[in-house]
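The other protein chains are all here in position, but one chain of the complex has been omitted.
And now, subunit A:
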Amino acid sequence: MSVVTVQVGQCGNQVGQEFFSVLCNDSSNAKDKLYKDCSHERFFREGPSQDLTARAILIDMEPKVINQTIAKAAKSGKWRYGDKAHFCQKQGSGNNWANGFSVHGPKYEEVVRDLVRKEVEQCDRLTGIVTMMSLAGGTGSGMGTYITQCLRDAYPHTSILNHVTWPYNTGEVIVQNYNSVLTLSHLYQFSDAILVHENDAVHKICAQLMNIKHISFNDINKVITHHLGSVLQPVYTASSSHYSRNPIGEFMSSLVNHPEYKLLSIRNIPQMSSTSLAYSVFNWPGLLRHLRQMLIANAGMEEGIDWAVRAQSASKSDRGRPTRELGFNRSLANLLILRGKDVSSAETGGFKDPALYVPWLPVESAISSWSSSVPFNGYEKSATLVSNSQSLLRSLNSTVGKAWNMFASRAYTHQYMKFGISEEDFLDSFTVLEQVISSYSQL
């Protein structure tokens, strides 16, 4: 029932460290012993003196971040990383996807496989692998893609969830669009699902909801891992008496019902600074109503939602007209996760409305609902919605468009060719993603 996490690159490692921190805090504070034990067993190895070691592998091509990450974890006093659970080299990938994928990946394949194998062997039963990486850089994106491919080969029956961080629109890295295109197109072939967090969206949450004045990457990562934790901490998935033993597998089957559609977005409510939290009271109907409209209007947070957008059943008159124009975000599948007080009284019927979904899938298979009465991460009530929908269409289209424009001038391509990625490879990647865009557009 264990999950192994593979953190690749600076972003992957920074997010990963925050992830385990959130999990540990949440489960340590939980009053429900079963919840605590389940969470600990899933994400940590327990030592003889009850010390927790994360079931994680840290990979980076240069040492600074890994050293920092391991130190930060150890400083918490509550959990740490394994002593030999990391691998790093001396010189990074230089933001070059080709370097990460074609050079570092194959070169260090054996070592990485070995590390993962050792960690997996320490699990009673492996139920899933989560990878964490960014799209913009070289190691996370390039080497992370290669590693995912290796993991797919080595563990053909295990679900692999790729968590990726989508860079800010006004770049962090100039070639980020190339790196994103190459990563997504390759991951699409062998990933089970790609769960996306966009830096821009998370930044807005920090600014407007959490009221943080000087937002740091630490703040961004806290929001991201709050979302991830709310999905992966123990829940009851069916009406059974025990916590789900196969959370990632069930996650996949709820959300990815067609191989052409693997891009998942995540929304969570409520989100606010801890000071405001102390004075707030929530009710499930209000939370769920907002969450539903956030989905329909493709809003990332509970402020600034466009309430004018309505769900529209796909009818004959709409055929051929992309639903984007109507402002409505159509879903293929949704997974609702509710945590906290009085969760059994929550009325989730609003999400079963066929108007939200594509007509060619039965509604019953399109919506899944999980719950846990244990409050998560300090929130008395918390609702998360993971969607396989058109949410990411605009960002994807924009990224592919910008990359294509740059490619048309052949700018920077010589840097990729140096490491073995040819124009043909670029064209293949563009083709794959245009197909994905087309598929999602026509929902």
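One rule holds for everything that comes next: a residue touches a chain if its C-beta (ideal position, glycine included) is under 8 Å from a C-beta of that chain, and two chains touch if they have at least 3 such contacts; residues count from 1.
We adopt the following convention: contacts and distances are computed from a predicted model.
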Protein name as given in UniProt for the chain not displayed, "Tubulin epsilon chain isoform X1", "Rab-like protein 3", "proteasome endopeptidase complex" or "Retinal outer segment membrane protein 1b": "Tubulin epsilon chain isoform X1"
Contact residue for the chain not shown (choose from A:87, A:168 or A:282): A:168
Touching the absent chain when the full complex is considered, from A:39, A:53 or A:96: A:96
Those residues of subunit A which, in the complete complex, touch the missing chain: 10, 14, 62-65, 68, 90-96, 138, 168-175, 203, 206-207, 212-218, 220, 400-402, 404-409, 411-412, 414-415, 427, 430-431, 434-435, 438, 442
